Structures are given as C-alpha cells and as structure tokens.
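The structure appears below as structure tokens.
A single protein chain has been removed from this complex, and every other one stays in its place.
After this line comes subunit A, so read on.
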Amino acid sequence: MKCFEYMGKELFAQYGIPVPSGRMVTTAEEAEKVAAEIGRPVVVKSQVLSGKRGKAGGIKFADTPAEAKSAAKEILAMTVQGLPVNRLLVEEKLKIESEIYVAITIDGASKAPVLITSAKGGMDIEEQAEEDIVKVHLDVFLGLQPFMAKELARKIGLKGALAKSYSDVVQKMYRCMIEKDAELVEINPLVVSGEQVIAADAKVTIDDSALYRQKDIEYVDEDMTEVEKLARDAGIGSFVELGGDIAVMANGAGITMGTLDMVQLFGGEPANFMDAGGGTGVEGTAKAIEILLAQNPKVIFINIFGGITRCDDVAKALVYVKENKGIPVPVVVRMVGTNEQEGVAILKEAGFEAYRDMKTAAQKAVDLSKTGGAE
C-alpha cells in the first residue's frame, strides 16, 4: 500500500526524522490558515499517489496566506497524472543548499534490505550516474548499526555535523521500515539546510501482507479503480484493470498471466487480470463473474484448470449469474480438471459452450471480441 507524502512525513516525525513544519488540508481555507500559522513562505503540494507532481503543476509556492489559498484552490481543481487532488500538504518552504537521495527497500534476489543513497538528490535514482550511487545490502539480524550509517555519510562526502545529522536519519529510516513493515522508505530529496538534513519528500510503501498488524496506519486505496475496489470488496485478492474488452477470469496468478498473454498474442485486448483463487465455491465465483460484467466487456473468457477449484462450481456460478442478472455478452469457457464432466454438462444445458483446449478457447474469445461484440 502506497502512503501519501503527508502520511510518510507523519511516520518520519514519529521516528524523529526532521520534516518541514506543516499539515495536510482538504480545502483552500484551511490551506490559508496553516500558511498563517507557519508565518513564513510555504509550499502547497498536491497529495496524489504519483511522482512528477511538480512537472504537472501540482506543487506551488506561496509567500503569503492569501497566495497559499489561491494556490490551494487551483491545485484542488486540477488532476495530477490523471488523478484527482483531494488533499494538500501545506508546509514551510525550505532553504535548500543541496539535495541528497536515500532509500531503503527489499532486494528479493539478495534476500536482504538494501540501502541506496547518493549526494545528487532531487532527481530519480534511475537518472543518476552509476558512480554517484552508493548501494549497501543490510543483514536483517544486524540491522543498520551506527558505524554503517557513518560510513555511508563518508561515502557520499558528508562531514561534521551534517554527517551526524544524515547518519541519524538513515538509522531512523531503517527502524521505521522494520517496525512499520515498509517495503520502501524513500526520501528524495533529503534537503541540506544549514548543519542539518530535512526530509522534503516522503515515499513509504507498506507491505500489503502486513496491514493486519499495522492498524494505526490510515488505509489508502486511491490508486485503485472503481472496479478494482468492487473486486476487493467481493473478496477477490488479485484484480487489476487493464482497459481492454475481453474480461478474463482464471485461477492462479501464473495461469492468469499466461491466459492474458495468449489473448494478447492472438490480437485481443484483455480487460483485466483476475485471479479468482482456488476453491472459491459457487457464491464467490458468481461475485467474480459479476465483477467481470461490471467492466462492460465484449466477451467473457473463463479459463479454469480445476485443482482445488471444482469445474461444476464454476459452471453453476455462471448459470446463476445468467439467470439472476443476465449476461448480455458471449462467454467462452475453457474447463479441465476436478469435476470437469459435471461442469461441462451444466454449461451445455444452459447453452454455454466449453472447450478443453486453452489455445482454441483463447482464439475463440479473441474472434468474438472482434465480430460478436456486445448486443
């Protein structure tokens, strides 16, 4: 789960990482009030789950509370990278001497947290020269010890009080990451202001699998589409909207990806990724089919390799949805495995065609999306 910048900064503040003084607001009037409280020039920042906010005009500076109000009004009315702006962060404008990049994330290949830092912050890490980047893998049992933090400061050329301030921040970032189950903690830029560093931005991603034990972190779903939210509420663990016209359901992440690949290679456009899971039962499968319909597809393609999932359950669900809600588009079903014969018989009875072979079925679904579209 991606956190908004202001949430990341609130977490940082809890851990003693210096952040600019400021607050999240949702109206222009509040923005004016916060600017007045700060009593100095401020920056008004759109809170959206996307980078490149500055380039999109989603970050504005204001010298007075009145200017902050009008900047806020403007930003609240715009979309940033296609996302509506519902929240703003109003905070003091920093005096920037230089900018540092620092991030800690998980390197799956090395099975370790990895800290990446550079003296050239402010731009994306991908845009930086390899020789400017310092990368250190950490041992989960050792953590980030003070000597390691000092060494990092030395490597990026920091000295004296500044090195101390930086070392202190990276250790606190590591603690925050471990204790809050973060997959990513990134500060870019970490601004050098006098003898100390301040986190001018905050990018924190919390591990979805750990949300159950991070209840004090506000739940954010603004990067999900409406259909993705419906799928989540229906208990479907994995759903991604892709924008095409062939709605796809399969069971298992790998076979679902494989199904989408096949549809695309045959010239079709998948509407979504949906892993309906294993052993979902009739009711759960019916809900999943309704989510497919909610996308207004031209064709529905269901690809089931029944292991724990029973083919007859899938067939019953399809018949249930057809009878109770209606299915206005053609449905292509590929079905093999557990209770296959029962499933196929139920489908035939209800007028659905079933295939054994994934290739033939995928080809059929693609053909129908081109010729036999929605009535």
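Keep in mind that, in the parts below, contacts are C-beta pairs under 8 Å (C-beta built on N, C-alpha and C of every residue); 3 or more make two chains touch, one makes a residue touch a chain; residues count from 1.
By our rule, contacts and distances are computed from a predicted model.
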item: Chain not displayed: protein name in its UniProt record ("Simple sugar transport system permease protein", "Glutamate synthase (NADPH), homotetrameric", "Succinate--CoA ligase [ADP-forming] subunit alpha" or "Cysteine desulfuration protein SufE"); value: "Succinate--CoA ligase [ADP-forming] subunit alpha"
item: Which of A:Glu30, A:Asp181, A:Glu342 or A:Asp367 contacts the chain that the document leaves out; value: A:Asp181
item: Contact with the hidden chain (one of A:Pro20, A:Pro65, A:Pro113 or A:Pro297); value: A:Pro113
item: Per the touch definition above, residue among A:Gly254, A:Gly326 or A:Gly351 touching the missing chain; value: A:Gly254
item: Contact set of subunit A toward the excluded chain (per top definition); value: 106, 108-109, 111-113, 125-126, 139-141, 178, 181, 183, 207-210, 212-213, 237-238, 240, 242, 250-258, 260-265, 270, 273, 275, 278, 305, 307-308, 336-338, 358-359
